[in-house]
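One chain of protein is taken out of this complex; the other chains stay put.
Right after this comes chain A.
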């Protein structure tokens, strides 16, 4: 890849007069040696799996293996259909929330999803993309280019910092996914590469310090609802950037800050289920019940 920072990415796009998605696609072909058509098809297939996961998740409840979660997506979706005008966040935000919850619940039930960048954060991109696609009448081809844009932003974050909760906490997973979605949505709505990078920087600032504290070690509590919130934040960050708000701390420096914060995070807050929500009285009780059940079965 010819870029290692978000600033380089935006500058290359400006110099060559292409979108971030287009640049990423060309770079990907160079790296893999495969044709543009093959790489496009692979990404479109991934988008179709994401849409499938949204509709699966809304069609029926998806109880997880633990039985702890799996009903929230349908609750939010039903609420939205009952009183769309009355939702506080507004219908598009509530839809993104329902879709993101749906994909995360499919994930927790060992259903099929696409990691974006991880499975723990797999609801945020589909959640914020699918609703926007319907609203603005975008084609699957347009959404596919959005995924290449999201991938370019994630590529920089993953190589400069991290994208796993075990290394860098939830900020690295959910935070990265929101930044990727925000940048891509800004570009899909016609924003410049610089605006897309600001959207990513703005989004990432909002999750700095978020710990990874899954109850019982499961990708369920609080991961699923954090995906619901994440999809809404992605829309908000894209809107801020499209309105002209800039990330006062350049996005690359925010990525570096995330690495510094993640490296300093105690091990109990990095996906070990030893701290945070996992260590609350209720979190511990759930874990005890779970393991008692597992050892007796």
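Note that a contact is a pair of C-beta atoms (placed from the backbone, for glycine too) under 8 Å apart; a residue touches a chain by one contact, two chains touch by 3 or more; residues count from 1.
Throughout what follows, contacts and distances are computed from a predicted model.
Per UniProt, the protein behind the absent chain is "L-serine deaminase"; the candidates were "ATP-binding cassette domain-containing protein", "ATP synthase gamma chain", "L-serine deaminase" or "Probable tRNA sulfurtransferase".
The omitted chain makes contact with just one of the residues A:99, A:155 or A:229: A:155. Of A:108, A:174 or A:211, it is A:108 that touches the chain left out of the display. Only one of the listed residues, A:216, A:230 or A:276, touches the absent chain: A:216. Touch with the chain that is not drawn comes from one residue among A:76, A:170 or A:290, which is A:290. Residues of chain A that touch the chain left out of view are 1, 24, 27-28, 31-33, 39, 42-43, 45-46, 49, 64-66, 106-120, 122, 125, 147-148, 150-152, 154-155, 158-159, 162-167, 172, 180, 214, 216-220, 267, 270-274, 290-291, 294.
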